[in-house]
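One protein chain is absent from this view; the other protein chains keep their places.
And now, subunit A:
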Amino acid sequence: MTATVGREQAAARANDVWKVYGSGEAQVAALRGVSAEFERGRFTAIMGPSGSGKSTLMHCLAGLDTVTKGTVMIGDTTVTGLNDAGLTKLRRDKVGFIFQQFNLLPTLTAQENILLPLSIAGRKPDPAWYDTVIDTVGLRDRLGHRPAQLSGGQQQRVACARALVARPEVIFADEPTGNLDSRSGAEVLKFLRNSVREHGQTIVMVTHDPTAAAYADRVVFLADGQIVSELIEPTAETVLDTMKKLDAPVEVGN
């Protein structure tokens, strides 16, 4: 496994991205010149202290938020500058999401939730792939249930299946295990890692949890809106060490 990133392999790329919120005195620079590449078929974690800009970076990468300066690319599509129709198409074809709050539609069954992105785009699922996804998430006997009848972990697995079923270029996950206990969290993470290893899916995940980050192939560290460090083939210990090092100056600052 190599850590090198070839241009043609990048599934998502940020190039000197700045994100400034507000204006005048209330101005906050959430991202300050972030450049990063996320390889195809890799599982990348983004870590950093609260308020460091992790979510903002992810939103910008996914085309959910506009950047103040710089460019973002998903595959060979330049995201920055796309209009609403272009962004919609991007979200349909190239991007999947997993949220901390699961964000399932309470009125739909698990199966309907999983198929929602496809039915919105007016597409039919590939039956073989659909079966694979369902089997990997292990929800076959729960497909007819509504979110309220599922546990948190199960709900998050439904959300994962929903992201996977459309086979997007990249899946962005913002603290997907933030609301789960360690056991359900581990299940979800294993599942995400498998989809990368076995099916070549690209995943970018924001997390606070070093154990979760250890499931990834690579960890990118953010602080104050800038990339400050990076780990390849991380373990929980190396991640924790790096975090401590990063936190130290902040504590001094306080």
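Quick note on the criterion: a contact is a pair of C-beta atoms (placed from the backbone, for glycine too) under 8 Å apart; a residue touches a chain by one contact, two chains touch by 3 or more; residues count from 1.
One rule holds in what follows: contacts and distances are computed from a predicted model.
Enquirer: Looking at what's absent rather than what's present, what does UniProt name the missing chain, "ABC transporter", "Acetolactate synthase small subunit", "Succinate dehydrogenase cytochrome b558 subunit" or "ABC transport system permease protein"?
Expert: "ABC transport system permease protein"
Enquirer: Write down which of A:Thr88, A:Thr132 or A:Thr211 is the residue touching the left-out chain.
Expert: Touching the chain that is not displayed is residue A:Thr88.
Enquirer: Which residue, A:Gly48, A:Pro117 or A:Gly153, contacts the hidden chain when the whole complex is considered?
Expert: Considering all chains, including the one not shown, the answer is A:Pro117.
Enquirer: Check each of A:Ser55, A:Thr136, A:Gln156 or A:Thr242 against the chain that is not shown and name the one that touches it.
Expert: A:Ser55
Enquirer: Residue by residue, what part of subunit A touches the chain that was omitted?
Expert: Within subunit A, the residues that touch the unshown chain are 55, 59, 64-65, 84-85, 87-88, 91-93, 96-97, 99, 101, 103, 105-108, 112, 116-117, 119-122, 162, 166, 174.
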